[in-house]
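Shown below is the structure under consideration.
The complex is shown incomplete by one protein chain, all other protein chains being positioned as in the whole.
Labels run A and B following the written order; every chain starts at residue 1.
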Amino acid sequence: MLSIEQLKKSLFVSLWFAFLTFPLLVIKVDPIERTVQWRWENMALVAAGSFLVSLLVRVFQVQQERRRERRATGEFVDRVPIMQIILSEPRYLYTLSGAVLLCSLVFPFLFSTYQTNIMITALMYVMLGLGLNIVVGLAGLLDLGYVAFYAVGAYSYALLNYHFDVGFWMALPIGALLAALFGVLLGFPVLRLRGDYLAIVTLGFGEIIRLILENWNEFSEGPSGISNISRPGFFGIELSLEHAILYLYYLMIAMVVFTIFVVNRLQDSRIGRAWVALREDEIACQAMGIDKRKTKLTAFALGATWAGIVGVIFAAKTTFINPASFTFLESAIILCIVVLGGMGSIFGVIVGALILILLPEYLRALSDYRMLAFGAVLVTMMIFRPQGVVANIRRSYQFKSKAEGEG
Amino acid sequence: MEYFTELFFSGLTRGSIYALIALGYTMVYGIIGLINFAHGEIYMIGAFTSFVVATVLSIYGFPLLSIVLLAGLAAAVWSASYGYTVEKIAYRPLRHAPRLSALISAIGMSIFLQNYVLLAQSSEFQPFPELIPDFDFMEPFAHVVGSSDLVILLTTALVMVGLTMLIKFSRIGKAMRATSQDRTMAMLVGIDVNKVISVTFIIGSALAAIGGMLIASHIGQINFFIGFIAGIKAFTAAVLGGIGSIPGAVLGGFVLGLTESFATGYVSSDYEDVFAFTLLVLILIFKPAGLLGREAAEKV
Partner (left out) sequence: MKKSVVKSILAVALGFGLAAPSLAADTIKLGVAGAHSGDLASYGLPSVNAAKLVVEQVNANGGIDGKMVELLVEDDVCKPEVATNTATKLVSDGVHVVLGHICSGATKAALPIYNNAGVVVMSPSATNPDLTQSGDYPNFYRTIASDDAQARTEVDFALNVLGLKKIAVIHDKGDYGKGLAEFAKMFLDKSGKAEVTLFEGVTPGAVDYSAVVQKIKRSGAEAVIFGGYHPEASKIITQMRKKRMDTIFISDDGVKDDTFIKVAGKYAEGVYATGPKDTSSNPLSKKAVEDHKAKFGSDPGAFYENAYAAALALLNAVDKADSTDMEAVRNALQNNDVDTPVGSIRFDQIGDAVGVGFAMYQVKDGQYVEVK
């Protein structure tokens, strides 16, 4: 299956990695005691490991090559991916959705409180992902500061609860509205920007919000945060922790279903079409008479609304918030959810959120290597499925003899 | 007035470091249109490599000058190798994929490299050997500008000039410019685009490594997390100056460094980053392509 030539190449790869990791993995210095420790065993490990991985990749490539050859000779017909069949056929889609919903309804009774708890977190990220999907996936505006709106929602509930004892259900619409307002506020100055300039400004906006929360003690209690935020009320009954988690779980399920419904309707609405048009070609879109300004602002505002809602839920769930929860990394994770799941696809975002939020939790078994594995998984997934786990294939004309375009 | 001068020099030092890192961002962006989030980590790896090498050499009793040179060389070589490898593994397979996929791959790489160094070395801050001694002739000015500030400024200036010459006059520099203007066209005229991209990563990474070593020796400590904040700031600087433009990255770095320094000095360091980002937003509102960026007319 593999030629000598390829073995040689793998050997070279393994030598290269041995060289690459030499100063950091092999040498360990203690600058105070002035001792040097040479950990040669690490080099052997790296060399062996990279040799194996490189062989595996080569085997994979050979197989890909064969498949391509067979495809060229017509032996092998491209199957429509099974996901695509399910998603495009309502009959399957409804059955699947029903099954998933049923599973999620009985979930807390099958698994422990811990599982339910992390599932709540995952569902929160599903909502965040769906919200960001409006901005990034549909409207094509790269937003790296999405966490700012999440913070706005969380702090509006925390502060209202702290100062005025406002309940969860009252705070929910207020948080959403405030977040939407901030969305418009951010939207105005960046109307003229595109692509990566937009990305950095949104990143800056996210950081500004966090820094203000961190430094303005009189307003936000600063870095020590706000504690003892009330959990959601259930008709005035005091719930025990298990019940509160259960309640929150079903609340999240309902919210996610609601979100999916709304986003789905939005996608097919006039404004949804305008977003997609805007993403595809701004100039053509304007020429068609679409109000670019209004379209962009609604995308920002609607995206922010979901973040605000989840923010309120977040504050109610953890009962304690501080600015440390709203760093840039959080925005990056939400963005990863959208892209990894498959941009613009609702189902994809759900899958992406479940993978990315549950993965670190189940990787806990790896303890120290947890985040290392997380980073590696991100890279690997992108290399092997750059279009996301569930690609959003839109109806489009297919040209049979397609020349490879330049991206 | 002395206060002003002090703040000015501290802003310049900061700005030089931002500029050295921002060059890597801007060069990569100019050529493949990717925000290379792992670049901050390359800077951190450069600092760590020079830390390891310098400490080993000083334990074996090498003279200071040779330590500085060898540590700098090692940092540049290894960072460049890391940059090259990262590009090959994480970005090259995604050259024709949606642009955001490459961005996510970059974020993944950044998380991976951070934790790699955490596991391979230590979670603790490490004392970085003082590679730049206090020069005697600087003593009268030491309370305003330190010797290490001077070295940082001079090195940055030298690197800038060198890089500009390289891009302007050398063969590979011309190839780089051609590739950044139009990749397909560059390929058609016989430029090995993959090689050009690799070289870009190598140069950018080596510059970041030099920045990493200089700043580590200036502040005397490193850990695995230093690349993150420096990376974000440098990226901001690159955009501020107009991403893709090399003089823009330098200018952006200095503007950002000076803004932060003066904001701290005359207002409050509580909000130094708020000032930096607000400045960025303001500049982009009035000049959407950054200070020196080309305002590209959209082809329809």
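To be clear about the criterion, a residue touches a chain if its C-beta (ideal position, glycine included) is under 8 Å from a C-beta of that chain, and two chains touch if they have at least 3 such contacts.
On a predicted model such as this, the values are computed, not experimentally measured, just so you know.
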item	value
Candidates A:6, A:121, A:286 or A:387 - the one touching the absent chain	A:121
Candidates B:50, B:126 or B:179 - the one touching the absent chain	B:126
Residues of chain B (touch criterion as defined above) contacting the omitted chain	3, 6-7, 9-11, 13-14, 17-18, 115, 118, 122-127, 130, 134, 142-144, 146, 148-149, 215, 218-221, 223, 225-226, 228-230, 233, 260-262, 264-265, 268-270, 272-273
On chain A, residues whose C-beta touches the chain left out of the figure	30-32, 82-83, 111-115, 117-118, 121, 214-215, 217, 222-225, 227-228, 240-242, 245, 314, 317-322, 324-325, 361-362, 364, 367-368, 370-371
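By our rule, only the chains that are shown with their structure count from here on.
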item	value
Rounded Å distance, chain A centre to chain B centre (Cα mean)	28
Contact footprint of chain B on chain A as seen in their complex	16, 19-21, 23-25, 27-29, 31-32, 34-36, 42, 136, 142, 189-190, 192-194, 196-197, 199-201, 203-205, 207-208, 211-212, 215, 282-284, 328, 332, 335-336, 339-340, 343, 368-369, 371-372, 374-379, 382-383, 386-388, 404-407
Residues on chain B engaged by chain A in the complex (per definition of touch)	29, 33, 35, 37, 45, 48-49, 51-53, 55-56, 59, 74, 78, 81-82, 85, 89-90, 93-105, 107-117, 119-121, 126-127, 129, 183-184, 232, 235-236, 239, 243, 270-271, 273-274, 276-278, 280-281, 284-285, 288-290, 298, 300
